[in-house]
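All protein chains but one are shown in place.
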Amino acid sequence: MTAPNGHQQASPATGERKEIPMYEPVRVGLVGLGRMGRFHATNLAGRIPGARLVRVSDAAEDVARENASRLGGLGWSTRYEDLLEDPEIEAVVVASPTHLHAEMVEAAAASGKHVFCEKPISHDLERTYDAIEAAREAGVGLQVGFQRRHDPDYRAAKERISAGHIGEVYLFRTTLSDMRSPGFDYIEGSGGFFADVTVHDFDAAHWLVGEITEVTAAGAALSDPGFEEVGDIDNAVITLRFADGALGVIDNSRVAGYGYECSSEIVGHRGTLRVGDHRRVSLETLTPGRACRDHVSDFVERFADAYREEMEHFVRVVRGEAEPEPNGTDAAAATVLARAAERSHREGRTVRLDRERRDGEVLYEEAGA
Amino acid sequence: MTAPNGHQQASPATGERKEIPMYEPVRVGLVGLGRMGRFHATNLAGRIPGARLVRVSDAAEDVARENASRLGGLGWSTRYEDLLEDPEIEAVVVASPTHLHAEMVEAAAASGKHVFCEKPISHDLERTYDAIEAAREAGVGLQVGFQRRHDPDYRAAKERISAGHIGEVYLFRTTLSDMRSPGFDYIEGSGGFFADVTVHDFDAAHWLVGEITEVTAAGAALSDPGFEEVGDIDNAVITLRFADGALGVIDNSRVAGYGYECSSEIVGHRGTLRVGDHRRVSLETLTPGRACRDHVSDFVERFADAYREEMEHFVRVVRGEAEPEPNGTDAAAATVLARAAERSHREGRTVRLDRERRDGEVLYEEAGA
Amino acid sequence: MTAPNGHQQASPATGERKEIPMYEPVRVGLVGLGRMGRFHATNLAGRIPGARLVRVSDAAEDVARENASRLGGLGWSTRYEDLLEDPEIEAVVVASPTHLHAEMVEAAAASGKHVFCEKPISHDLERTYDAIEAAREAGVGLQVGFQRRHDPDYRAAKERISAGHIGEVYLFRTTLSDMRSPGFDYIEGSGGFFADVTVHDFDAAHWLVGEITEVTAAGAALSDPGFEEVGDIDNAVITLRFADGALGVIDNSRVAGYGYECSSEIVGHRGTLRVGDHRRVSLETLTPGRACRDHVSDFVERFADAYREEMEHFVRVVRGEAEPEPNGTDAAAATVLARAAERSHREGRTVRLDRERRDGEVLYEEAGA
Partner (left out) sequence: MTAPNGHQQASPATGERKEIPMYEPVRVGLVGLGRMGRFHATNLAGRIPGARLVRVSDAAEDVARENASRLGGLGWSTRYEDLLEDPEIEAVVVASPTHLHAEMVEAAAASGKHVFCEKPISHDLERTYDAIEAAREAGVGLQVGFQRRHDPDYRAAKERISAGHIGEVYLFRTTLSDMRSPGFDYIEGSGGFFADVTVHDFDAAHWLVGEITEVTAAGAALSDPGFEEVGDIDNAVITLRFADGALGVIDNSRVAGYGYECSSEIVGHRGTLRVGDHRRVSLETLTPGRACRDHVSDFVERFADAYREEMEHFVRVVRGEAEPEPNGTDAAAATVLARAAERSHREGRTVRLDRERRDGEVLYEEAGA
C-alpha cells in the first residue's frame, strides 16, 4: 500500500521549501466503460481526493478511446491485461459485464492490484468464493459495489442502530424500485430479478439488522408479457426472518413509474429510523391547489454522494487505512440470499438458511441444499 | 327509514312560518361503553349532524349512568333490550365485547333497528354469516366499523384508484402499528393478532385493490415473553397475491414504540399513491440541530375525522341515502383473510383462497378447507 | 349563564330513571347568512356539542328560509330583533355585514345575550370601544372571530411559547395569502387590505409575541388595475417592532395563485416554532418524476377545526366556564394596528404606537395621533 514519504525538496519558483506529498495519489485503472464504468471513471478522474485515474480499458476500441479523451487524455487500452501489467497502477475498478467479474478479480489479485468489483462477483457461488480466496491469498483488498453502505443517510442509520439508539430491532422494511425496466437484452443477462434487484436489499438487511434465517419470496410479471417469456418477473415481495427473531419485508419493482425509490424503516424497541425522502433538488413548486417536488429518477441521481464515498473508501482501502466495505464475503452472502429468494418464489415455499462461520464471518447456505 | 315531512306550522315567536324539519334527527341508541363505545357516544351526542343519541346501555350500571350524565342527561339502561324496545330508537351502535356482537346484531335486526357494529361481527364465520343474513332478511342496514374507509386520505386514494389515475395496480404496501400493546387480558380475548390487528389491513387491501387469492404470514413474539405464553405474537409481516396478479405486503406491530402508524402505498402503472404523514398537529419545533414534529399516539387521534365520518355515513344509511360501508360481507371477508393468515403463520406455508360470488359479492373461503 | 340542573324524572320507556341534563344545550341564534354565517350555522346545527342553533335571521327572506330548512327546520326571521326578543335564545352569533356589527353587538348586550361577532367589530375605533363597553356593562361575553386562536397548531405554538420552550423571542414571521381575490364589490366594502387581511396577522402577532410599538408597511397593486382604481392594494409586506425588542415581519397577498396559506415562524433564544404545512388531505400522488400533494384552497378548508373550536369555546363562554378568546379589546388592538399599517403605507414612514393600559389590557393608539 502507498507509503507516505516525507522528505523535502526545494521549490524552484519561490525559493521556499516544498514538502513531498504526504500521500501520492492512488493510481487507478478501470475496466468496463458501460454505464456504471463511465460513472466511476468520471468520479475517479476528478472528484475523488487521493485518487488518480490513469488508464481505462474496454473491449470496444472506440469506447475506450473516446472515454479516455473525454476524461482529460488518459491512457487507454482494449486489453484488461494492460492495466494489470502497468506497474504504475495500484488498484483496478472492475465494471465489466458480470460474467467477467470473477476472473478479472482473480487476475487483479494475481498481479497484486487491489480491486473494486461491481456487484455481483459472480452468480455462481463457487466462483465467488474462489475470487474471494484469490484476493485473500494475494493480500489485496477486495471491495464490492453495494453503494448503499456509503450513502450518508444509510450510514447514519447504521451508526445509530449500532450505538443502540433504537434498541432491539423488531421489524425491517425496505423498498427498492426503478422507474422503468431496462431492456430485455439486459434482463436476460441480469441473473434474474432477485439477483439483480433484491440483492441490494439483502445486503442492506444483512448489514443493518444481521443474520437471516428464512426467506419467503413471491414475484409476478405484470407490466409486460416479455418478462414471462424470458422467465423473469418485474415485481416481488419478500419476507425475512432474522436469527435474533426480527421480521423483515422487502418490496421491489422494476416499473414503479414515478421514479427511483430506495427507502427503509427499522422499527426497534426504543425508536424507529426511516431513510427516504430522497429528493436531490428540494425545490417545491406550488401551482393552483398542488405542491410538488421533483422525484429522483434513477440510482445515479439518488446515490451520487454514495458513489463518490465508496470510491473514497476504496482509496483508503488501497492505502491500508480501512477494510473493504462491503467485502467479498458480504457479497457472497447477498448472492446466497438472492438465490434463496429465487427458489422460494419458484417453489412457493419458505427457504431456510444454515450458516457456518469462518474467520468470524457468516457464510450462508440453504438448509439441506 | 326516516321520511322527510315537509308541512309547515306557524312560528309563534315571529308570526312567520316555520318549516317542519326536512329531516328529524336519527335517534340512536348505543350499547357498550368501553373505550370505543364512549368515543362513539361522545361523537353521537353532539358532533354528528342529523343524529341524536337518546339512550346508552352498559351492563355495568355505574358506567351506564355516568356516561349518560356526562353526555347531557341521556336515558340509560343496563339492558340492551331496553334500546330495542324503545320505539323512538331507529338505530343502534353495538360497541360491546366482541363475543356479544353477533347476537346483538341479530336482536337489532329482529327489532327492525339499523345497526352499526364494531369489528368484527364474530370470530366465528358461521355466526358472522348468520348475523349478515338476519340483517338482510329484516331489511335493516348493517355497517361495520372499519373506520379507515371513511378517513379523508384513504377515501381520496380509493377515489383516485377507481378513477384510473394510477392505472393497473402492481404493488400494495401497508403498515399498521400501535405504540404499545394493550394488556394481556385484552390480548387473550382479542381473537389473536391477525384477527385483531391485521384484519384492518385485509379490509383495506380488499377495498383498495380487490380480491385476494394467497396469504403468507410470518409472526414473532419479540417484546415480551407473555405473548408466547398466551400463544400470540406482537409483530407480523404478511404477503398477499391479488386475483389480478398484483402483490401486497403488510407489516404490523403492537409495539412500535414511537407512536401509532397507519400508512399505505399503492404502486400502479401510471402513478403511485401514498397515505401517511399523519400528524394531527403540524407544529414543527426546532432546537439545536433538530427539527421535530409530534407523532400521533393512537388510532383515536389519527382517525378522529374518520370516526365522525363513519357515523355520518351511518346516519345516511339509516335515512336510506347510502349503502353500509363496509357491510357485513366485507367484514366476513376480512375475517376469512385474518384466519388464513393465522393458519399460514402456524403452518409455515402459503394459504390459497377460493371464493364464490353471491349477489355480486366476494365470499372467501380457504382453498380445500 | 346556563345553570346545571340535576334533578331526575322517570324514564317512561324503561321504568329506569333518567337524569335531567347536566347541561341543557346553549340555545343560539345567528344573524347574517353570507358565507361565514352559513358556515357557522352549519357547525352550530350539528357539530358543536352543547350548542343548539334554534333560529337564523337574514334580511333576505329566501336566504333565511332556505337555510333554516337546510339545517333541519329551524326557526327563521328577516328581523334581527326576533332573535333578541326570543327568550329561549341565550347567545347570538353576528355574521352580518361589517357595518352592522357594532350596533348588533350593542343590541345583543342590551337584551342580555352573549355575543360572538365576526371580525372586525367596526372599522371605526370609537364604535368598537362603545360596543365593548356595552357588553362589559351588560355582563355578557363578547368573543370576536379571529379563528386562528383556536387552531390546534397555533394553540400548541402559543402554549409552548408561554411555557418558555423557545425562550425570549427574537423574530416573528408570518404569511397570510389567498389563492384569488374576492370581487371588487367586496374589496370596496372591506375596509382596505390591512383591515381585511393583515388584521388577522396583527392579532396573531399581538397574541403570540406581545405588544407592538412600530409598524412599517409597504403595499402594491400588482395583479389587476382595478385595485388601484378603488384605492386598494393586493400585496403587502409589513415589519413590526415589539415592545420587548423582537422584530416581526408579515407578508400578505390576495393573489397567491397556488392556494390559501397561513404559516408562521417564531424564532426564540432556545428554539424555533413553525406552523404551516397545512394540508387537510395528506395524500401524496407520485407520477413520473414528481411527488405532489393537494394544497388547501381557502380558509374554510384550512381552518375547519378552528371554526368548530371557536364555537365550542363560545359555548363555554356562555356557560361561564371560559373567558372570550379573543375579546373585544383584542379586536380593537388589531384594528388600531391595521390602521397604523394603512397610514405607514400611505405616508411611506414608520408609525409608532403608544399604549395605555386599562384593566390590565393594552389599548393601542398611534403616537401623536
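For reference, chains read A, B and C in written order, and residue numbers begin at 1 within each chain.
Just so we're on the same page, a contact is a pair of C-beta atoms (placed from the backbone, for glycine too) under 8 Å apart; a residue touches a chain by one contact, two chains touch by 3 or more.
Because the structure is a prediction, the values reported are computed rather than measured.
> Pick out which of C:59, C:110, C:237 or C:322 touches the chain that's been left out of the picture.
C:237
> Check the options C:161, C:246 or C:275 and report the residue that touches the missing chain.
The one listed residue touching the chain not shown is C:246.
> Among C:42, C:78, C:223 or C:287, exactly one should touch the missing chain; which is it?
Among C:42, C:78, C:223 or C:287, only C:223 touches the chain that is not shown.
> Among C:137, C:168, C:188 or C:229, exactly one should touch the missing chain; which is it?
Answer from the full complex: C:168 touches the omitted chain.
> Tell me, which residues in chain A touch the chain that this view leaves out?
Within chain A, the residues that touch the unshown chain are 11, 13-14, 16, 18-23, 25, 42, 45-51, 55, 65, 68-70, 72-77, 79, 82, 85-86, 88, 152-153, 156-157, 160, 165, 270-278, 280-287.
> Just the residue numbers, please: which parts of chain C touch the chain that's not shown?
On the side of chain C, residues 168, 170-171, 173, 175, 177, 214, 216, 218-220, 222-223, 234-237, 239, 241, 245-249, 251, 253, 255-258, 267-272, 348-350 touch the unshown chain.
> For chain B, which positions touch the chain that isn't shown here?
Against the left-out chain, chain B lists 179, 257-259, 279, 286-295, 297.
The criterion applied here is as follows: only the chains that are shown with their structure count from here on.
> So what shape is it, when you link every pair of chains that touch: line, ring, star, complete or other?
Topology of the interface graph: complete, with all chain pairs in contact.
> Which chain's mean C-alpha position is the greatest distance from chain B's?
A
> For chain A versus chain C, what separation do you get between their C-alpha means, in angstrom?
Comparing mean C-alpha positions, chain C is 58 Å from chain A.
> Going by the touch rule set out above, which residues of chain B reach two or more other chains?
270-272 - these are the residues of chain B that touch more than one other chain.
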